[in-house]
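This is the structure I want to talk about, given as structure tokens.
A single protein chain has been removed from this complex, and every other one stays in its place.
On to subunit A.
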Amino acid sequence: MTAIGLSDVTVHYGRTEALSRFSLDVAVGETVALLGPSGSGKSTALKAVAGFLRPTSGTIRLDGRDVTALPPHRRGVGVVVQQYALFPHMKVAENVAFGLAGIPRAQRKERVAEVLAMVGMSAYAARRPRELSGGQQQRVAIARALANRPRVLLLDEPLSALDAALRADMLGELQRLKRELPETAILYVTHDQGEALALADRIAVMKDARLVDEAATAELYHRPPSAFTASFLGAANLIPGSIVDGRVAVGDGAGYVCVRPHAVGVAAPGSGLAATVTGVQWRGATYRVTLALSDVEAEVRADVASLDGLPGVGEPASVVLPATGLTVVPRD
């Protein structure tokens, strides 16, 4: 059963095409991440589903109902925006109760308590939004969006305003919420591949107002269909070449051999592809070694646990590619 259906949706801002013939289905209970760099149209797609803007053409369906021409208040979707947009003149409980205007008072109170408990904010019901930290505001915004049990939840970069440690916490919270809401379809807009990998059942990669690739999360990560997806999702190295009889033939063919930095090995010259070390960055758990290949113009990034016995910056080295798990993507 399709909860959210976009078909051939095109959106213009003035003369700029912000979304171009975009089609995507999200099933009931499914979480789909819209992943892409800024300006790729992912937020525009979310706003079109929420009814915050009107598409130039195309159809938007919610639970099979055509809502393309309906205003936001007739769509019944929960939305959490980047800056949360908590109403500053209302207390936390009033914010959460805002969407429950139609139900009796006692029930409303009960439901507010229920969703605030769900996000762990029961103790803050009487506070004003300004008295809350970013993470707490985020939780209230989610509680408010979930209050009237929407079948569709739209999250627009919900973690981007938080610092790194809080972001990891909230990501865990969102995973828990997702398990607690098995009937809710979630459309999750982000530019962060980590969030998409952790939360999404499927990922739709976007670029320049268009859908580039769309597949189940693991599938898209392990077998990216395009060079853009390979580099955006998991920052894969793209080495011009092909795979012949299970071996990498560098510089050969019309594709890129795609390999993740953590799968690349670095060794003394002579044991793999000839290269020169161009830089080393310490990242705590690993070192990120960048190398320039000698036979073909390409930069390779490798994450290694230790620098012991490895050539230094400016010295010749060799890049060791794994025997399995390599994919070839066509050049753009």
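Following the convention adopted for this analysis, contacts are C-beta pairs under 8 Å (C-beta built on N, C-alpha and C of every residue); 3 or more make two chains touch, one makes a residue touch a chain; residues count from 1.
Quick note on the criterion: contacts and distances are computed from a predicted model.
Engineer: Per UniProt, what's the omitted chain called: "Protein-arginine kinase", "1,2-phenylacetyl-CoA epoxidase subunit B", "ABC transporter, permease protein" or "Protein-export membrane protein SecF"?
Structural biologist: The UniProt record for the chain left out of view names it "ABC transporter, permease protein".
Engineer: Among A:Val81, A:Met118, A:Val140 or A:Ala196, exactly one should touch the missing chain; which is it?
Structural biologist: Answer from the full complex: A:Val81 touches the omitted chain.
Engineer: For the chain left out of this view, which of A:Arg144, A:Lys178, A:Lys207 or A:Arg260 touches it?
Structural biologist: A:Arg144
Engineer: Can you tell me which of A:Gly51, A:Pro158, A:Gly234 or A:Pro311 touches the chain that was removed from the display?
Structural biologist: Selected residue, touching the omitted chain: A:Gly51.
Engineer: With the full complex in mind, choose from A:Arg21, A:Arg61, A:Arg128 or A:Arg210 the residue touching the hidden chain.
Structural biologist: Answering carefully, the residue with contact to the hidden chain is A:Arg128.
Engineer: Among A:Arg15, A:His73, A:Arg105 or A:Arg179, which one is in touch with the chain left out?
Structural biologist: Residue touching the absent chain, from the options given: A:His73.
Engineer: May I ask you to list the residues on subunit A that touch the chain which is not drawn?
Structural biologist: Counting over the whole complex, subunit A touches the hidden chain at residues 50-52, 71-73, 75-79, 81-83, 85, 87-89, 98-99, 101-102, 128, 130-131, 144-145, 147-148.
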